[in-house]
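Now for chain A:
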Amino acid sequence: MWSFSGIANNIHTWLGEHFNATWTMIIEMVIAGVAVIGLFALLGLVLVIMERKVSAWMQIRLGPNRVGPKGIFQSLADTLKLLVKEGMTPDGADKLLFNVAPFIAMIVAMLLLAPIAFASNFQLWDLNIGVLYVSAVSSIMVISILMAGWASNNKYSLMGAMRSGAQIVSYELSAGLSVLAVVVMCGSLQMSEIIESQRNGWWIFKGHIPMLIAFITFIIAVTAETNRAPFDLAEAESELTAGFHTEYSGMKFALFFLAEYVNVFIVCAIGATLFLGGWMPLHIGNWEGFNHAMDYIPSSLWFFGKTFFLIFVIMWFRWTFPRLRIDQLLNLEWKYLLPISMINLLVVTAMAILGWHF
Partner candidate 1 sequence: MTNEELKIKLTELLPEAILEDGEWITANTTPAAFLPFMHQLRNDPSLLMDYLFCLTCIDFKTHLTMVYHLSSTSFRHNMVVKVKLDAAKPEVETVSHIWRTAEFHEREVYELFGVNFLHHPDLRLLILPDGWEGKNPLRKDFEDPINMIKL
Partner candidate 2 sequence: MGASSLIVLIIAAVAFSGIAILISKVLLKATTNKQKGEPYECGIPTKGKTWTQLNVGYYLFALIFLVFDVELVFLYPWAVVAKSMGWIALVEIVVFFFILFMGFLYAHKKGALKWM
């Protein structure tokens, strides 16, 4: 059967036959680098057109439909437009921080790709603290936003940056707590082991209602962490015009934009891995025939299907809800999500010890 891990292995053995060990490693690194860049660019293009189509259909309009068949090349055209725009730096800005900020956003987004299992046995680095790594690295994101907002020398940017600081920092807690629910259940921080523990069913089904609550708090928290509506206070276009990236234009803006979308993809991928079984196919009890049929679908398709479903949910939020106010946003976290996920974690622990799950 065709699979990503097969391709990776083939390349590895072919390189091993023709080159020595050092060269093999270097070439593999180059291939990996090019592959992630390609994935990055492709994700940006796909997610942007997806967002535009989803929003259009929810808003009873057609959406982009001129560039290419059904408008699928629209985001390519957008990229070209952004390429030829001037990415200028305002006169009063802190030039170094201003120009470094988009790089940091990109590096964070890129680093988060490392522990994600795209298909069975297809993972850049299966480190044994995968979940902790994700929550550690993702909090660097706030630094790039703060840098961008501060360096712009623009009042709107500054306020947007301050807002997002408070926001991302707060929502990290409930995201972390809901991730811990899964960790308690399977007793490991390693991505591959978490996926393996879901061979006989996904955690969202195996863990009953507490797991569902954990999943919902996770989705809400990561929506807030990626600055997506209804938690897009850092941008809040009707209040702060464009928030922290008001002064950014051209390619520097595009990098922020891309980083945002890739972040959405990553958090959805994490969510899919932890709660929906990653690349694991859907298996129901002992329906042998059904389970076999499901196994024939490639694991990468399962992974991307689940991830894109979660991305759709996050887009769905965006195009349905009004934006929260900053104090309400923090109220939601501190008065609702945090206590709920704390109690939920206790319930999950009790369930794990009692073995009240499949």
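Quick note on selection: all candidates are chains of the complex that A comes from, given by their letters.
What we mean here is this: contacts are C-beta pairs under 8 Å (C-beta built on N, C-alpha and C of every residue); 3 or more make two chains touch, one makes a residue touch a chain; residues count from 1.
Just so it is clear, the model here is predicted, and its values are computed rather than measured.
Trainee: Of the candidates 1 or 2, report the single one touching chain A in this complex.
Mentor: Selected candidate, touching chain A: 2.
Trainee: Quick check on the complex: what are the chain A residues that touch candidate 2?
Mentor: 25, 28-29, 32-34, 36-37, 40-41, 82-88, 90-93, 102-103, 106-107, 109-111, 113-114, 124-125, 127, 129, 131-132, 150, 152-156, 158, 162, 165-166, 169-170, 172-173, 176-177, 180, 183-185, 187-189, 241, 246-247, 250-252, 254-255, 326-327, 330-331, 334-335, 338-339, 342, 345-346, 349-350, 352-353
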